Each structure stands twice: as C-alpha cells, then as structure tokens.
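Comments concern the structure below.
A single protein chain has been removed from this complex, and every other one stays in its place.
Which chain is which? They are A and B, in the order written, and residues in each are numbered from 1.
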Amino acid sequence: MAEVRLRKVVKRFDDVEAVRGIDLDIADHEFVVLVGPSGCGKSTTLRMVAGLEDISDGEVLIGGDVVNDVPPKDRDIAMVFQNYALYPHMTVFQNMSFGLRLKHYPKAEIKKRVDEAARILDIAELLDRKPKQLSGGQRQRVAMGRAIVRNPKVFLFDEPLSNLDAKLRVAMRTEIKKVHQQVRTTTIYVTHDQVEAMTLADRVVVMNNGRIEQIGTPNQLYHTPETRFVAGFIGSPAMNFIPCQLEERAGALSIRLTDSLAFPVPEAKASRYRGRAANGSMLLGLRPEHITEAHGHLEPGAVPFEARLEVTEPMGMETLVYFGVNGAQVCGRVNPNSGAREGAALRLAANLNNMHLIDEATGRVI
Amino acid sequence: MADTAIAAPAQRVRRRKYGSMSRDRTWALRWSYFFLTLFVIFFLLPPVYMLITSLKTSAEISTAANPWWVFNPTLENYRELVTSPQYLGYFRNSVLVSVIVVAVTMLISVPAAFALSRMKFWGSATLATGVFLTYLVPDTLLFIPLFKMFATFADWTGIQLINRWYVLLIVYPTLTVPFCTWIMIGYFASIPKELDEAALIDGAGWLQTLTKVFIPVALPGLIAATIFAFTVSWAQFLYPLAFTTSTEQLVLPVGIITSLIKGDVFNWGQIMTGALLGAAPPLIIYAFLMDYYIAGLTAGATKG
Partner (left out) sequence: MVDATLSQVEVARPAGKRSSLRRTIERKSTIAFFMALPLIVLITLLVVYPALYSMHLATLNKSMERFVGFGNFLFLFKRETFWKVVQQSCIFAITAVVFKAIIGFVVAHFVHNIPAKGQRKWRGMLLVPWVIPPAMSCLAWLWLFDPSYSAFNWVLGHLGIGPIPWTGDAHWARFSVILVNIWIGAPFFMIMYLAALKSVPDQLYEAAAIDGANWWQRTCYITLPMMRNIIAITALFSLIVTFANFDIVQILTAGGPIDMTHVFATWSFRLGIQGNDIPLGAAVSLFMVPILAVAAIFILRDITRRGSEV
C-alpha cells in the first residue's frame, strides 16, 4: 500500500491538452474519487496513473517513486474497467489468477489468494463459471476480485458501475465501500456520477475541462463549493442560479433579483460580501432544499416571497416545484401537503443563511 | 331478436377475418416450403447424381436404362480408386498441400492481423486496405506472370519449381493469406480495448496477450479462417493445372480431370467416384462446422 502523488501532470493528444496540470496528493488507505462531466480528463488522469497513457509532462509518484517510466505491470496497481474486461474464455478462477500465474506464483499461494478474495466478495461458488454465465453484478465482483488478489499498492476504478442498472449500482456502491473498509488499499475511483462520488469518497476531486476545480470531503464540496461549476455539479436536484445584483443601501446589503423582488442578506453572511456591492452581475446560488414553503414562523435567515408555480413534481416524501425568477428556472422542495399546484401561486421562503454568491465573470464563489 | 340478428353476422365477419389472416400465413408457409424444396432439388441434383453414378458399373452406365436409378449397386468404383496408387497419390498431394498451406497461412496472417488491428505502425492503415485489395486480385490475373517468374527463377538458381507439387505451397498463400488476415483483423478489432489493457496490467507482454487472450477469444474467427484456407487450397484448380503436369505431382482436382479422362474414353463411374471423394473433405468439414463456415463467409463483407 502506498500514497499516490501527482505533480503538475499534463496530457496532450496531438496539441490538444486533455489534462492541464494536475496536482493531487492521495494518502495511504485513502479513497479518492475523481468526478466530472465526460471529457473532463478524469479517465485520462487515471490511465496515466495506471500507465496505460504516456505522461506528457509532470510526474506521477506511487509509494514515493516516480513511475513515469515504469510499465503498468511493474507499477503494482490493479484496475477495474467499466466493461469489466473479463477474459471471456477463462473461468472466474482463471480470470482472477491470470496476473499471478503470469508472475509464476506458486499454485498454493494463488489458490489461497483467490479463495480469500472470493470470500470477501462472496463469489466462492462462481469460481468455475465463465463470465458469460454471470450476471452484471457478479461480473463486477469478479473484476474487483481480479484486482484484490494481486494485493496491489493502488486500486484504480474506471467508472466501474456505469454498465449496471440503477438498483444494482446502489448495491454495488455499498459493496465497494465495504470491500475498501476490509482491504484498506489506496483507491482512485473515476465516475461521472456525483452521487457515487459523494457516497464513496473520503475525498472528492471535482474536475472540469482538464483541471481540478476543487478537492474536498463530500460535505465540504456540498456546503462550501468554491466555484460555480462545483456548486452546480454536486447535489441533485442541482443548485439554483439566479442572476442578481448585490446592493448596499445605508449599510444594509441586499440581493436584488428583479425590480420588485430583493432579499436582504442575513447578518451571518453580510460581513463576507461587504464591499462587493455593485461589482458587476452576480449569481445567487441556492439549493432547492433551501427554498421551502413559508410557515407562519420563519427560521433565522429565511425570507418569504410569492411565486407562481410552473411545474410540480411529486416525489412522495416531498414535492419539487419549479418557477421562474429573472429568467432563470428555480426549483424548490416543499411538503407534499403544502397545496402546491401548477399554475397557482405559493408562498415560499428562501433560507439565505445557506446562500452562495457567485461572481459571474470569474465563476468563483465569493 | 333484431339485436342478435345484427350481432351474429358481425361476429362471423370478424372471425372470418382472423381466420383468413392465419390462413394466409399458412399458405405463405406452404409456398415457402414448396419453393424451397424445388431449389433444394436443383442445388442437390449434381452431387446426388454423382453418388448415383458412382454406384454403377460401366456396363450399366452405357445402357439406355433410367440414369436416375441404380439397378445393380456396386462399390467397385470406390474399391478401385482406394486401391489405386495414382489416385491415392493425388489425395496425398492434396492433403499435404492443403494442410501445409493452412499452417503457413495462419502463421502469417494471425500475427499480421494482430499487428494491424492493435499495434499501429507507420503505414498500417494503408496496409490493411492493401490486404483487402489483394484479396480481390484473382488467380487468373497472376498465373501467367507467376509461371514466367518460376521459369526465370529456375534459370537463375537451378531450382526447378514448375511441375513440382510444392510450388503450390508458394502460390496458394496468395489466395488464402489476404482473406484470412482481413477477417482476423475484423475479429481482433471487435475485442474490446480494455481486454488488452487488463492483460497489460496483469503483466502480459505482447506475445502473451496474443497467445493467451486474443487467440482464445477470437477462436471462432480463427476456426472460420482455417476452414476458409483449407477449402480454398483444396479446391484450387487453375494453379495446379498451369504449374504441374506429371502424374505424381498432381493434386486431386487436376488429377481426376487429366488422368481419369483418357482421350475419349470417359469412365464416368470412376470419375464421379473420384470427384465425390474429392468433394468429401470440404463437405465433411462443412457438415460439422457449418456455423463457423458461414461466419467466415459473411465476415468478408464487414469492415475489419
């Protein structure tokens, strides 16, 4: 086991920079998830760690050694692919032991390791089957088993759950987490699914356009995003962004959304934004769960307002309501008993204690 | 009363409509079987007639009796051919040529296909297209220059290739290798890239990836290519006709035609027996490996 370190790693494909200088330190035993939209460079980064892609610039270190020049087989890593990449002509046992057999491990040792991995993954009774005879979830387990038996320094997962149906994906997510808690191997996990990232990771690395947007624990990313991209990427339904102006009148800050609608900035946030007023156009970022129906008694920081609902989506435990403010579609989450109806007006409350203010020009959260 | 009177015909109409639809289908099916039977008769007529004739004596063949029936079945023709050293020589030459050509073809085309589909090098894309175009060059275009080339080669080195059965080992691969390479490229290209990456991480070198992963995974394609190479070598007629003349150097197709047809005396019973036995190896392979045979046949039209 080992820590992994990326120093200014760059990947160029014929003059196109897919990865534009990534710095990342991953501690021993840590579970790090690289997340971002497709084409953001997350898979390329992973493949550079694996040695499947040449590193154009910068350094990758595994366990303190620069591995730029080390071929994949000598990097002591194991990888789980999106389509599992199981050898179709080999049994589960042969699949899992292929790497060890190539390295001429003694038979008894191979058997011991495979049995141990099979026990962890609960696939002991499948060892004689061929991949074709397995379900999607079982193939996924075998692919993980193939990684585990090699007892590598680092596990690399490349969108391992994307080929599974929604229900199985949730189950396998838990499974992966359990396995990591047992084997404690340093893990880098790539996904485009932010829920997977949030639920699995010790730390999440959000990537966009070949760069790291933010690194942090799931909670940090959720509650204190640093950029508009992270704010919008993490969380479902996504954070609302409403064009606005920050106004300061007689020492009191307020967010002006439209001519007729402005929210006073609560005391808790005011110090942060002071001096930024009239500083160009801004975006008010507010998560749907912070727009709820207004009770008689308002929480601190909550501001009531009236909205005409355009669409309502009952989800059972809550109802999502959509309405327009200043040209942006805004989503709120209200109680199913609040009487929200399409086309009708509803009195809502926005909790500005949880607001984010984004400078539209730089895309950074203020 | 009135209600039932109206309802009844309506019901009958509906029922008849359903009935006519399934009846249409039944008739379509019957016609299909009828025409398929006609076509099968047409397609199987010559081989069946070969079998009929092969069971007859020369005397029976030359009578005016019904040629479609065997009145005195005999295995005499088979016995004679199987004990004829000449025919056995043709058969041995054919087997030798076909088996060696298959082996050579596989040794050339499998590594080449692997290189062309997975390990890009300068000009590899052009070469893949070239392989396909080569496959389209017919034997009838090449036999004359090849004949002259072998003659010149003999003048230069003193090594005589014309009228030696092993000259076929040199020319048959021009027919088998391009196609086999082409379909193996197709089969290899259909193997997901992650599979060789997994092998790479597992520590397999290129040779191990080829032998332990690619060849087993593409085994159906390999079988199809082998069948193709064998049947082409077995059936080739022009090259042996042009390049070999002595009886002991001939392969089956040419051997039967040049030696069993002696002047105007056609011993049809023996010719048919010889042809049927000569057709047997491909037919047997086809009977047992039909799916691979057909896969190989259709694979040529899909891009590798």
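Convention: contacts are C-beta pairs under 8 Å (C-beta built on N, C-alpha and C of every residue); 3 or more make two chains touch, one makes a residue touch a chain.
Given the structure is predicted, the values throughout are model-derived calculations rather than measurements.
Engineer: Which one touches the absent chain: B:Ile100, B:Leu127 or B:Ile223?
Structural biologist: Here the residue in touch with the unshown chain is B:Leu127.
Engineer: For the chain not shown, which residue from B:Ala112, B:Leu161 or B:Ile183 touches it across the whole complex?
Structural biologist: Of these options, the touching residue for the absent chain is B:Ala112.
Engineer: Out of B:Thr57, B:Thr74, B:Thr174 or B:Ser259, which is the one that touches the chain we can't see?
Structural biologist: If we include the chain that is not displayed, B:Thr174 is the one touching it.
Engineer: With respect to the chain omitted from the figure, which of B:Leu81, B:Val213, B:Ala229 or B:Ile271 is a touching residue?
Structural biologist: For the chain that is not drawn, the touching residue is B:Ile271.
Engineer: Which of these touches the unseen chain: A:Ala18, A:Val35 or A:Ile55?
Structural biologist: Considering the complete complex, A:Ile55 is the one touching the chain left out.
Engineer: If the hidden chain were put back, which residues of chain B would touch it?
Structural biologist: With respect to the unshown chain, the touching residues of chain B are 28-29, 32-33, 35-36, 39-40, 42-47, 49-50, 53, 61-62, 66-68, 107-109, 111-112, 114-116, 118-122, 124, 127, 129-134, 136-149, 170-171, 173-174, 177-178, 181, 206, 231, 234-235, 237-238, 241-242, 253-254, 256-257, 266, 268, 271-272, 275-276, 278-279, 282-283, 286-287, 290, 293-294, 297-298, 300-303.
In this text, only the chains that are shown with their structure count from here on.
Engineer: Over in the complex, which chain B residues touch chain A? Could you list them?
Structural biologist: Touching chain A: residues 192, 194-195, 197-204, 208, 212-213, 216-217, 219 of chain B.
Engineer: Given the complex with chain B, which residues does chain A contribute to the contact?
Structural biologist: Going through chain A, the ones touching chain B are 50-52, 71-73, 77-79, 81-83, 85, 87-90, 98-99, 102-103, 146, 150.
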